[in-house]
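Report on the structure given below.
Every protein chain but one is kept in place in this view of the complex.
Naming follows writing order (A and B), and every chain is counted from residue 1.
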Amino acid sequence: MRRNLKRIVYGAFFALVLLLPLLSRNEYVLFVMNKALLNIIVVSGLVFLTGFAGQISLGQVGFVAIGAYTSALVTTRLGMPIPIGIVAAIALSAIVGLLVAIPSFKLKAFFLSLVTIAFGQIIYLLIVNLTAVTGGSQGLFNIPPMKLGGTPFTNTLYYYLFLVLIALVGVLMYRLKYSYIGRQMFAVNDDDVAAEACAINSKKTKVFAFALSAGLAGLSGALTAHMVGFLTPDPFTFFDSANFVAMAVVGGLRQLSGGIVGGLVLTWLPELLRLNISGFENYYLLVNSVIVMLVIVFLPSGLGASLFKGLSRLWREKQGAVTLRNSRSKEGE
Amino acid sequence: MANILETKALTKRFGGIVANRGINLAIEQGKTTGLIGPNGSGKSTFINQISGMFPPTSGSILFEGEEISRKPACEIASMGIARTFQRIQLFGHLNVVENVLVSRCKFMRASALDIALGTARVRHEEKAQFDKAMEFLGIVGLDGDAWKLPSNLPYGKRRALEIARALALEPLLLLLDEPAAGMTKEEFVEILRIMEILKERKITMLLVEHTMEFIRKAVDRVYVLNFGEVIAQGSFEEIERNKAVISAYLGDENE
Partner (left out) sequence: MVLSDLLQNIIGGVTVGATYGLIGLGVVFLWQSIERINFANISSAMLAAYLFYTFYTQLHLGFLVAFVVSIAIIAAYGLALRHLVLEPINRHGGDKLEFVVATLMLCTFWLSVVKVLYGGIAKPFPPVFGEATSFVQIGSISIPSVYFWIFFVVLVLVLVLYVLLQRTMIGKMFRATAQNKEMASLVGINVGMTTSLAFMLSTSIVGIAGILLAPIYFVSLDLGGGPIGVKGFAAAVMGGLIDPLGTILGGLSIGLIENFSTLFISSAYKDVISFVVLVVVLVWKPRGIFNWTTKGD
């Protein structure tokens, strides 16, 4: 009975996700949904970096920007096909991620967050000022869209592409979390001195987490560039980085679903506010920030965690372990 | 018998304080070596240096003949030196068996790619290491608490878990920093029992302790530190009669 309830709830959710483009013919809804999916990719990386490995990044948008501009430049200036652009974007972001990880060996919490803020700002200012390469504040135009048999992707196609990618990312994150690599992340997060005493190389662990989250941010940036078709520095400010962290915290830092919940909620919330409170152009950001603050103050483990706690109470499951699959934990119960 | 670890003129300064001064100490294979001394005499500092938490100011540490004083902590642990901490340091968000599994990471051979692809090798390895971890929990009598969070364990069991986690590294040398500190009578009996098992298993240990009863029962040879220097060494009986040791401890008490 309970088992069935669980199946029904999840089944309905997945059906809704899969059929959304058929249910809503509204291009705007799909476009916002696509933005949400792109954000989910970035935020999942942050959940991994901050929630699992315990390293704060307030400059994540820097990696998104590197990915976006890399793929855009590779496809426009070099005339390479889009997949190569995307791979280059992931690779370059991940490499820069390796470098940004180095200060994390010595620095903790706030000090690290300051380094990452500075990193994000440096990337932003470079984009604005390296006019010859990035087009400066004018931006880059005519970035090729993805094509299927010669015709550009519609929003629906992008939607399904992003869903597939998120599924792949989700599987990757799931497997990493429930492996010794995930265990290393959590150990370093809880106590890096004790982790070292257990033969865990905390530097390698941090580098891995940074590179992975940077690579995901780069992927998201590259996809954005091709979907939107142009790039300006506007969406790459400090406040956008802050917003990604807010999504991760609101969604719930310590579980994989956090990225999905946070990305969906905080992409839709401002849009809904803007649409429904007419004439309130300026108010939506205000209301948005108040809501986020309230969630953070009153549900510090995140909406995702509360949601799943509620659901698992519904089907009476026990949460046994962090990095061991549930089947195993039931054996023990 | 051979010495598994030797320090030569090991010195550690913190600003003006010399926490360890020219310590020459040898740990014999298969034996339990004790390290005692008044509060602040530099015992934890010594353990921290051997396990690579602080780099020594000068001097050398030879582990199985190899110089390890400049190696990072994780490498030293990986070579076979495990430790516990004076103030228990467990992974608070991982449950009991996961805490032990953390030490088994070094035995995992699957690459990130294997994990991403979810190969059978990963599953087998995870299963095998899980069973191993449960074995180590069994040694310290914690197999019944495998799914609890450390914060839900009583103090004595947390100590035991920390020891199980150290054992799971399958170390050649185990450093224990005051394992019996702050324990109740029953917990103390339990920790003595665990020590017996470790001795039966011929695990080489360096034991820092304040409780003389514990030291008397557990160690084969004792070093005494005072103000960062070794002031005496020998069997427990020899140490007990040593004047310098008595005055170091009495002086301590008179304060």
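By our rule, a residue touches a chain if its C-beta (ideal position, glycine included) is under 8 Å from a C-beta of that chain, and two chains touch if they have at least 3 such contacts.
None of these values were measured; they are calculated from a predicted model.
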| item | value |
| --- | --- |
| Among A:20, A:118 or A:193, residue touching the chain not depicted | A:118 |
| Residue, one of A:34, A:50, A:201 or A:323, that touches the chain absent here | A:50 |
| Per the touch definition above, residue among A:242, A:303 or A:322 touching the missing chain | A:242 |
| Chain A residues that touch the omitted chain in the full complex | 50, 56, 58, 102-103, 106-107, 109-111, 113-115, 117-119, 121-122, 125-126, 128-129, 237-239, 242, 245-246, 249, 253, 282-283, 285-286, 288-290, 292-293, 296-301 |
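We adopt the following convention: only the chains that are shown with their structure count from here on.
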| item | value |
| --- | --- |
| Residue numbers on chain A that touch chain B, as the complex places them | 171-172, 175-176, 179-181, 183-184, 186-187, 189-191, 193-203, 208, 254, 320-324, 328-329, 332-333 |
| Of all residues in chain B, those that touch chain A in their complex | 51-53, 72-75, 77-78, 82-83, 85, 89-95, 97-98, 101-106, 108, 110, 112, 115-116, 118, 122, 126, 129-130, 146-147, 165-166, 169 |
